[in-house]
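Some notes on the structure that comes next.
As you look at this complex, bear in mind that one protein chain is not there, while each of the others sits in place.
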Amino acid sequence: MKDHFTMDSPQPRLLDETKQGVIGTPMDRPDGPLKVSGTAAYTADHTVAGMVHGALVRATIARGKVTGMDRDAALAIDGVIDVITDARLTRNPAQGMAGAAPVQPGDAVHYHGQPIALVVAESSEAARDAAQRLEVQYETTEAKVTPDAPMQTETGDPETAGDFDAAWASADAKVDRTYTTPSHVSAAMEPHAAIAEWDGDRLTLRSALQMVRFNKQELADSLGIDPSQVRILSPYVGGGFGSKLGIGPEAVAAAIAAQKLGRPVRVVMPRQTVFDAVLRRSETEQHLRLGATSDGRITAISHDDRVSNLDDEGFAEPTSQASQFLYAAKGLSFTQTVARIAATPAGSVRAPGEAVGMLAFEAAIDELADTLGVDPLTLRLDNLPQTHPMNDLPYSATRLADCLTDGAERFGWSDRWAPGTRREGDWLIGMGMASAARLNMLIRSSARVRLTGDRAIVETDMTDIGTGTYAILAQITAEMLGLPPAQVEVRLGDSDLPGAAGSGGSFGASSAGSATFLAAKKLRAQIARRLGCAEDALTLQDSRARGDNQDAALADLVTDEILAEATIESGKTAESHFSAGFGAHYAEVAVNEWTGEVRVRRMLGVIAMGRILNEKTARSQALGGMIWGIGSALTEDMQSDPRDGHVVTRDLANYHVPAHADVPGDMQVVFLDERDDWANPIQTKGIGELGISGAGAAVLNAIAHATGHRVYDYPALPDRVLAAMSV
Amino acid sequence: MKTTLTVNDQSHEVEHDPRRTLLDTLRDDLGLPGTKKGCDHGQCGACTVLLNGERVNSCLCLTAMHDGDEITTIEGIGTPERLSALQKAFVEMDGYQCGYCTPGQIISATAMLREVADGAPSYVSDDLGTPDLSDPEMAERMSGNLCRCSAYPLIREAIAMAAKADT
Partner (left out) sequence: MRPFDYHRATDFSDATAGQIIAGGTNLLDLMKIQVVTPSTLVDITRLEGLSDITADGDGLRIGALVTNTALAHDARIRTGWPLLSRAILAGASAQIRNKATTGGNLLQRTRCPYFYDTSQPCNKRSPGAGCAAQGGAGRMLALFGTSEHCLAAHPSDMAVALSALQAEVEIHGPDGATRRVPLHDFYRGPGDRPDIETALDDGDLVTAVILPAPRAGSRQCYRKVRDRASYAFALVSVAGSVRMDGDTITDLVLSYGSVAPHPWMNTDVAGMLTGQTASTDLFKRAADVLTAAPAPHPDTEYKRTLLRRTFIATMRQLTGLSDPRGTDIARSAA
């Protein structure tokens, strides 16, 4: 077998043939006992001998230049060792998969909140005190900080299919609405942290990161050293959601300081800095135009959007991503504008594109159904495309129709009442639904599997940010090698191990899982040879190998260590087929008619996303996404100052991620059986982002059903619901 | 300055800066990093410990103010080899994802179950006198512990499971 596997054609469904029977099962996470006992060690949990503490200094102007700082006063503070400024300091985290240094602004200030220096001290208290007190002199230049009045705008060419203008002009029923969504933040519970330690010219960095293979390149490039000098360790990450895709300013600063001082340096961002200097999700303004024939055939779809970012950031929230492939139409048109502003830069936050694009798009679809006087479920079912509406590619696998109808039945959709007609006391009750969709990807990944007797070790620099990587790689390996999963050790988050896709874009499990699968498959070939049977006759189960009338215990067969490494990358199937996960979200809400408060009472997600590797961790991912949907629909609202762009809601008291009480106990997830043969050799698709995609829209559509009125500026805060109801 | 603390039944005398929080003392001075720092401002609950038996945010405690006090951290609840009923239930129900808020959730739930048993009311108790362990009650009582992975329904199922096993 060649070392490098390219996904050029569907592969046999080997995991349906293997006999161990652990793939897909709701196995407990092997890392669970460590996590629940506080013994899983996250970055800042480490203390290293001789370690000192760094605190980032925050720029307090929106744009200009640092002309000086009162270093002496800072150094006079007891315990302070150094105030580090360096041309290599970075202004913000790298964008996901950049693989190169983020912008290194030198003494320039590009946004309020930009890290401009690192104060290092013997104690964390002294470092933070001095960083806060440091007097900085600036030369200020004019700054444009709001997307309504930006420094400049860049409008892309429309992406089109068919003739939207003609389709729109001739539509019998139309929805023409503008929606807004605010900035969001990932707000992972673990603040960004790094510990840097040099041994000669070799750097070891512990940091909370999602994509170690890329982060190693980014860190080396930032420091101007060779990647071979860098080792990154990130075995436990306290949540990512996109915020830890790229190397962060805390890591680069820690590395610079540790080298200069010859001592290990730990830098942990205070929560406020996480808000100031970690990539946010852009706010959006979305213009939806949907047209249909009077008998409920969608003919025209246009979804134009304006997002923002700091200058020299390549990322733009792909707002209309799902709108381009969910429903068929004669004419489709999508145009994006990026406003350049001097404010905290934007990047990937869980399901970039779908997470906010579908809030507007799926609400507009609902409104189109209202306009037509048809059931929103029917409208969706009647307009599902046979092929990708923009490029005519066949779908690799889609059970969207099944998800919609299965969900409707389970949720009791047919009992739905007329809008605004059901109440319990002061509460108006409504049901809403939305499609779920999130594109699926395969990203180059390598993994190594080692087998000695009946114990295996999986090694990859893949991360587990809560997604369940430790569990699923153990299950894949156990399934392939016929071992109880407890006999598989999974080693992750070490850049010295084979490089994986990393955790991002929901492609981690499929990509790293496929690499692990392929490595284990190579070991199966070796075992078959040792057993003396054909590879396709081999059965591995309960630590025994059987085939062609041979039968041996792995412990006897593999007395020395055998190992195999495999690499996978996407190939021709990515061009011949379009792969996406699909599902349907249903929600029931209560809206207080006096106060506009919204309570989600129950929610159901029916999801088809290829093979399920672990039913338990997949469910958790889906639930988490759905609850993010609740947050984006109801509570999350990052506010910035309209004059200097600084983040106003810069802590967890002012930025409202959902709390326990925002989430009902009745949150159901149902997986429909599916295999995506064109996606990868294990027939899986990503789950981490599908749960959020469309979930918030189901909540918003339920509000519209409860009250008979729609909110167009999200989130649906109490006052906005009241304003809609008073129309 | 010096402060004596009893942590997980062990007495410690710590020498510290007056600014030291109990959270940083536990994590950096006593080698008990199971208690997590999520916000450092009492806005997330990741740092929850039991202080003389009651749940508090250790980030909002100055070590200096707790001379002689008894603290229980997640390390005092159970070890990977000997998990408490609640810890086992979190594993079984997948009541976590990234695991960062988990020690705080478990400590908080440990205290919450006792508060309910003691008849303490919550904002959502219809009657301020007789609380039960319904899901809305647990949701309100656990709301001081944020979980961005949003394992909330599973966390509460785990708590309910452990509570049931206990009775």
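Letters A and B mark the chains in the order given here, with residues in each chain numbered from 1 onward.
We take it that contacts are C-beta pairs under 8 Å (C-beta built on N, C-alpha and C of every residue); 3 or more make two chains touch, one makes a residue touch a chain.
Since we're looking at a predicted model, the values are computed, not measured.
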Exercise for review: Name every shown chain in contact with the chain that has been left out of the document.
Suggested key: A, B
Review point. From the list B:64, B:85 or B:133, which touches the chain that is not on show?
Key: B:64
Point to revise | Among B:7, B:112 or B:158, residue touching the chain not depicted | key: B:112
Exercise for review: Taking the full complex into account, find the residue in B:27, B:55 or B:88 that is in contact with the omitted chain.
Suggested key: B:55
Exercise for review: Can you work out which residue in A:15, A:251, A:341 or A:659 touches the chain that's missing from view?
Suggested key: A:659
Study note, to complete from the structure: Where subunit B meets the chain that is not shown, the residues are 1, 17-19, 21, 40-42, 45, 48, 51, 54-57, 59-62, 64-65, 108, 111-112, 115, 120-124, 128-129, 139-141, 143-146
Exercise for review: Pick out the residues on subunit A that sit against the missing chain.
Suggested key: 58, 60, 78, 112, 125, 128-129, 132-133, 272, 424-427, 590, 592, 594-597, 599, 634-635, 637, 639-643, 646, 648-651, 653-654, 656, 658-662, 717-719, 722-723, 726
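Note that only the chains that are shown with their structure count from here on.
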Review point. Which bits of subunit A are touching subunit B when the two form their complex?
Key: 28-29, 31-42, 44-47, 123-125, 129, 186-191, 236-241, 268, 270-271, 465-468, 616-617, 619-621, 623-624, 626-628, 651-653, 657-661, 663-667
Exercise for review: Please name which positions on subunit B make contact with subunit A in the complex.
Suggested key: 17, 19-20, 24, 27-28, 31-41, 43-44, 46, 73-75, 77-81, 83, 87-88, 90-92, 94, 96-103, 106, 124, 135-136, 138-140, 142-143, 145-157
